[in-house]
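All protein chains of the complex are present and in place, except for one that has been dropped.
Let's turn to chain A:
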Amino acid sequence: MSVYDELLKYRDLDFAAVFEQVTDDDIQRVISKDRLTVFDYLTLLSPKAERQLEAMAQQAHRLTVQQFGHTILLYTPLYLANYCVNQCVYCGFHAHNAIERKKLTLDQVRAEAAAIAATGLKHILILTGESRHHSSVGYIKDCVRILKDYFTSISIEIYPLSTDEYSELAAAGVDGMTIYQETYHEANYAELHPAGPKRDYRYRLDAPERACQAAMRAVNIGALLGLSDWRQEAFLTGVHADYLQRNYLDVEISMSPPRMRPHVGGFPPRVIVSDKNLVQYVLAFRLFMPRGGITLSTRESAALRNNMLKLGITKMSAGSCTAVGGHSEEAAVGQFEISDERSVAEMAAMLYARNYQPVYKDWQLW
């Protein structure tokens, strides 16, 4: 049994027919329930639930404050390398895109770490393009050894690994992993990933579970919104998150709802996901998984992030740069354009102004 089998249960689900049958009373009943089923979650993702976003928002806010308090964890991404062997049609790191390819030396990693640590942050997310050759597990371990001098929590967002490799990185000091399935729609996935190891839908899909088995403390998943129907993607992300939490109770499961951003490849989103859609997704997920983490990155505008603060978000990136070496030197071309360019200090000021506490450090084991 893997999450693939779980997702198969919904492969032939007629979403339109389910949504057609949802009533306003159903939505109200679900909003007031203590524990939601996956079909309750689907009810909240229905087009008709758009009419009850305020009620959902009130409940999402209440649940989030109860579970997490008035706090938001701040972190920042650190791009170690942008070499990539894949040809994802929507990504700036596409193997054939004409961008300057870089990989940080260990001295450069230390310089980047020092620049970020000076902001007070203790949580970092390290990213690479998907090239085992340029960004081997050994290289990542070397980087982690340096980063441990500056940070108390290190997460990875890299190509999918085997369980043993995740264990190796966990032993080296990595405590969290993020991987996006991009799209749960298997046929669309094949079309959007024409070449490279990333074509293997199932190997990627099972990566979060392998990370859980390798005793990673935190696992973050999501779909890249804009590639397929967002309501189905949101639903299947929720099914995936619920599957992981049921089977790996000790792992902190969270999700991110990244929307496609402009990048050097110029691939336009296939599906437009509006702000209202994004809000509905976040609210529905919060009601479905009251303890689940929800990350809102700098892909979104400052104004939207400010307004979504009270709707269930638990983590935000700050002072972000998607280019390799961008924290300590002149930035090269990034993976995508960020939308919220505020520094860590500016984010903290915004949070305090809205009666929230920025949390710079929320984990330490070494």
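The working rule: a residue touches a chain if its C-beta (ideal position, glycine included) is under 8 Å from a C-beta of that chain, and two chains touch if they have at least 3 such contacts; residues count from 1.
Quick note on the criterion: contacts and distances are computed from a predicted model.
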item	value
Absent chain [UniProt protein name; select from "Thiazole synthase", "Flagellar assembly factor FliW", "Phosphate transport system permease protein" or "assimilatory sulfite reductase (ferredoxin)"]	"Thiazole synthase"
Residue among A:4, A:180, A:203 or A:360 that touches the chain left out of view	A:360
Among A:217, A:261 or A:286, residue touching the chain not depicted	A:217
Identified contact with the non-displayed chain, of A:122, A:305 or A:327	A:122
Residues belonging to chain A that touch the chain removed from view	65-71, 120, 122, 152, 217, 245, 249-253, 291, 352, 355-366
